[in-house]
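The structure appears right after this line, and notes come after that.
Every protein chain except one is present and positioned as in the full complex.
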Amino acid sequence: MRDMIKAGVVGATGYAGAELCRLLTGHPGAELAAVSSVSFEGKALWEVYPSYYQVCGPVCGTQEQVVEQCDVVFAALPHGLSQELAAECARKGRVFIDLGADFRLESEEEYQEWYGGGFLDRELHQRAVYGLPELFREKIRGQRLIANPGCYTTAVPLALYPALEAGLIEKDGIVADCKSGVTGAGRKMTQNTHYPELNEAFTAYKVAAHRHTPEMEQTLSKAAGAPVRLTFVPHLLPVNRGILATCYARVRPGVTLEQLEETYRERYGGEYFIRLLPKGRVADIKNVWYSNFCDISLHLDKRTSTFIAISAIDNMVKGAAGQAVQNMNLAFGLEETAGLKLFPPAF
Amino acid sequence: MRDMIKAGVVGATGYAGAELCRLLTGHPGAELAAVSSVSFEGKALWEVYPSYYQVCGPVCGTQEQVVEQCDVVFAALPHGLSQELAAECARKGRVFIDLGADFRLESEEEYQEWYGGGFLDRELHQRAVYGLPELFREKIRGQRLIANPGCYTTAVPLALYPALEAGLIEKDGIVADCKSGVTGAGRKMTQNTHYPELNEAFTAYKVAAHRHTPEMEQTLSKAAGAPVRLTFVPHLLPVNRGILATCYARVRPGVTLEQLEETYRERYGGEYFIRLLPKGRVADIKNVWYSNFCDISLHLDKRTSTFIAISAIDNMVKGAAGQAVQNMNLAFGLEETAGLKLFPPAF
Amino acid sequence: MRDMIKAGVVGATGYAGAELCRLLTGHPGAELAAVSSVSFEGKALWEVYPSYYQVCGPVCGTQEQVVEQCDVVFAALPHGLSQELAAECARKGRVFIDLGADFRLESEEEYQEWYGGGFLDRELHQRAVYGLPELFREKIRGQRLIANPGCYTTAVPLALYPALEAGLIEKDGIVADCKSGVTGAGRKMTQNTHYPELNEAFTAYKVAAHRHTPEMEQTLSKAAGAPVRLTFVPHLLPVNRGILATCYARVRPGVTLEQLEETYRERYGGEYFIRLLPKGRVADIKNVWYSNFCDISLHLDKRTSTFIAISAIDNMVKGAAGQAVQNMNLAFGLEETAGLKLFPPAF
Partner (left out) sequence: MRDMIKAGVVGATGYAGAELCRLLTGHPGAELAAVSSVSFEGKALWEVYPSYYQVCGPVCGTQEQVVEQCDVVFAALPHGLSQELAAECARKGRVFIDLGADFRLESEEEYQEWYGGGFLDRELHQRAVYGLPELFREKIRGQRLIANPGCYTTAVPLALYPALEAGLIEKDGIVADCKSGVTGAGRKMTQNTHYPELNEAFTAYKVAAHRHTPEMEQTLSKAAGAPVRLTFVPHLLPVNRGILATCYARVRPGVTLEQLEETYRERYGGEYFIRLLPKGRVADIKNVWYSNFCDISLHLDKRTSTFIAISAIDNMVKGAAGQAVQNMNLAFGLEETAGLKLFPPAF
């Protein structure tokens, strides 16, 4: 029997970090060996998240301790803070999985435009792989520096990739109207996530100006084999978890819903974490709660020749911590679903 | 001082009917003279809605009694049930305001296609006016048979009309991605509006197949002066009230956001119930709660030349009962805002 | 016709202050003449609460300006900050209505024990009246310094007063198990009112240690004509508005539910804002939303001889701003219900 992988989480008291700790605690091939938090150093994780009491015990240490004690380091940090940590992990021979944005964009120019900083070490960036297993699995296996996609950038590309790749839809005029649960905004308090101000509310934010836009375009351009630009409008749902992406694209002349369905079945047929819904069903965030599934339903508006692909994920699992574990599994040659056969509750 | 208008509500115990009773109770120029309900005949309205206890007293009678006792009859009935009632009101000289769909579509063919029935009396249909005052005010004044638009069909056309009318956007490729609060589905219980099944859930329904589609197209075609088809996908929000319509259209070459803003300001500048939001603000359902306002924010995605107009209404007020009162005011020559200066609470 | 009362709100951008601005805007005998806010000086109220856009216009000034320009000054401030302002208002001849706790307790000793400060000016405190109109109306009329009760301290005494006053229940062993909506915690962000942490959560807080305890006891002791102590446990509900107080007391031997009902009917029969519910109904926060009503239902557990009185108020209206307006009406000799005939919506 192989040894348990020692896994560590830097930024463990943020939402993505805490979710990672939960998933790693239940993982059959890994153990949560060390966690760190700048804000809560010296405190046990359960003091921040009382639901973890007597279940998940580690005391928050420093980032250095995590790197020292672990085989794989997950970073759930604000953007800009991962690059030095990644370099340190590379020096120490640790696998590094970044839940932030620092290594997701291939183009330094785009990174500068949307995030405002440069690449500290270009050679390191070139070693980074983009961790969306259902699309880029073979590139991820055995790698040691993995950029874990964000929530929108998982939901939208999974919804559109096969249609673009097969040339069934037009490359221009794509719209991604997305709705996210509040955990996507993180643990940090803001006035618009203060309970009475968000409850019973619903609005869009960063309209056509969200940083995830170029990351989606990067993935979709690979599908199309040519540059793709899309209009992306995120909205904030008054629910805890989930992203629903309603994606619109014009179909190429003569394309039928059956062709689209067949294309998706072929592309995703063997994917454990993608559930193509039967006809008549529509993807719903509630059906993927607390799971690593991405549910997808396909629709065609014949009156306007518009393809509508709707995907649903749990933003904290498939959109963050679960996908990170999936990438760890690929990096270490474990069963890809290890620790991730999570059953979404019905209510 | 003129006499109070005697107003009656047929179908008073449904949500739209109950909201009408609430608004009419506070109206300075009308009184709630009679209400009817098939399900609750003989019961007081507060027995169905205990919040009305000691505030809104009428006992539910029959439809016939309402017609007999009132100057204006509001009907909040399932589609198909208004046509005979409208004819009866015409015979008795009552003003009839229909919150249902029976008189909204001008084309009998489309009515048959989407609703499955025909027009009982074509002459009557020709007398009906479409009650969206901000767009068709002059046609509504003094009329006696008014088809009150539904919720989506208020929010979407108000968001797009000025841009189409001024030729600033393309007529094809329009997408209306709409999100509605649950009261839009009415008081009737269904499994998917059972609390534990909708709470924390979010999905689309009737994808590109909702009956409101031709009604929106009818209005937008008037704006464009040519047939407009749009892709309409409604979603169900786990909140009580509100519709947010996120509308997408390609701008004509060279059109700027400033042009669009100026066009909307000119078109809607004098409208009490339309609030064009200042730059940087996005329409939010919570800001129009319990009011007859329609908030609109305008956005332009320069990267893809896509115009994004976002409108928010309270589906029960501007999307149903409030607009019906507004139409009554126009029909009877009252101040258009009478009984409708409702202040949306902040929380 | 008398002049409009010039009303001003100090602390207008907190929740209670903002709600006061909303109610005063609709008041037939008063106008919102000036508002102040330390955090948002120079900003219009709608910039903080966008639902007020084009409806409630004032720009936040200073406390001094409010005192200068108004006949009545409402203070919605953290405790400890009202005493000097009250003194200033007294000097300037302004009516002062305090929504904070500084003038609520008659005993300086208790104030020191629970709030940690003393009375700056005892003579001023002696002039203060406790503004719970349904219990102390005659003492409030025409007064110029009114301590407006808090939310729990309105809901619990209204539920128990008549039974204690009539000697139908025991003075000891009273339990008030209360549940409050989140607006009661104010606009200030805290981790436990961050949306994802409160949503779907429910717990008690300050168990048997809440500062409102001595204030309730002060009122109930007047009812009993002897010292009353009670056990008070507040809970935080994941809803915006409303307090439900479930109050338990042992009935005196032989007391029947009919006697209790009769006693309440006599005590509260003429009260517009108290709705004694018919048999079989239970008070529900949703039925008093956005209104100044206090709904009360009475129950008797014969098996254990326990009286259960359940009251529901909107914590922001009857529990804060609405009651403050009611006190203003009494202070100025207006109709007590002026500006407060608010119809609670059904949904």
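Chains: A, B and C, in written order; residue numbering restarts at 1 for each.
Keep in mind that, in the parts below, contacts are C-beta pairs under 8 Å (C-beta built on N, C-alpha and C of every residue); 3 or more make two chains touch, one makes a residue touch a chain.
Computed from a prediction, not measured in an experiment: that's the story for all the values here.
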{"item": "Partners of the unshown chain among those that are drawn", "value": "A, B, C"}
{"item": "Contact partner of the left-out chain, one of C:L237, C:L276 or C:I296", "value": "C:L237"}
{"item": "Option touching the unshown chain, where A:K92, A:K206, A:R281 or A:K302 are the choices", "value": "A:R281"}
{"item": "Residues belonging to subunit A that touch the chain removed from view", "value": "15, 18-19, 22, 25-26, 49-56, 183, 200, 240-241, 275, 277, 281, 284, 286-291, 295, 316, 343-347"}
{"item": "Where the unshown chain meets subunit B, residue by residue", "value": "15, 181-183, 187, 189-191, 193-196, 198-200, 238-240"}
{"item": "Hidden partner interface residues of subunit C, rising order", "value": "172-173, 175, 177, 179, 196-197, 200-205, 207-208, 213, 229-231, 233, 235, 237-242, 244, 246, 248, 250, 282-286, 289, 297, 299-301, 303-304, 306, 308, 310, 312, 347"}
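The working rule: only the chains that are shown with their structure count from here on.
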{"item": "Distance between the centres, which are taken as Cα means, of subunit B and subunit A, whole angstrom", "value": "39"}
{"item": "Distance from subunit C to subunit B - Cα centre to Cα centre, in angstrom", "value": "37"}
{"item": "Junction residues of subunit C - those touching two or more other chains", "value": "15, 183, 200, 240"}
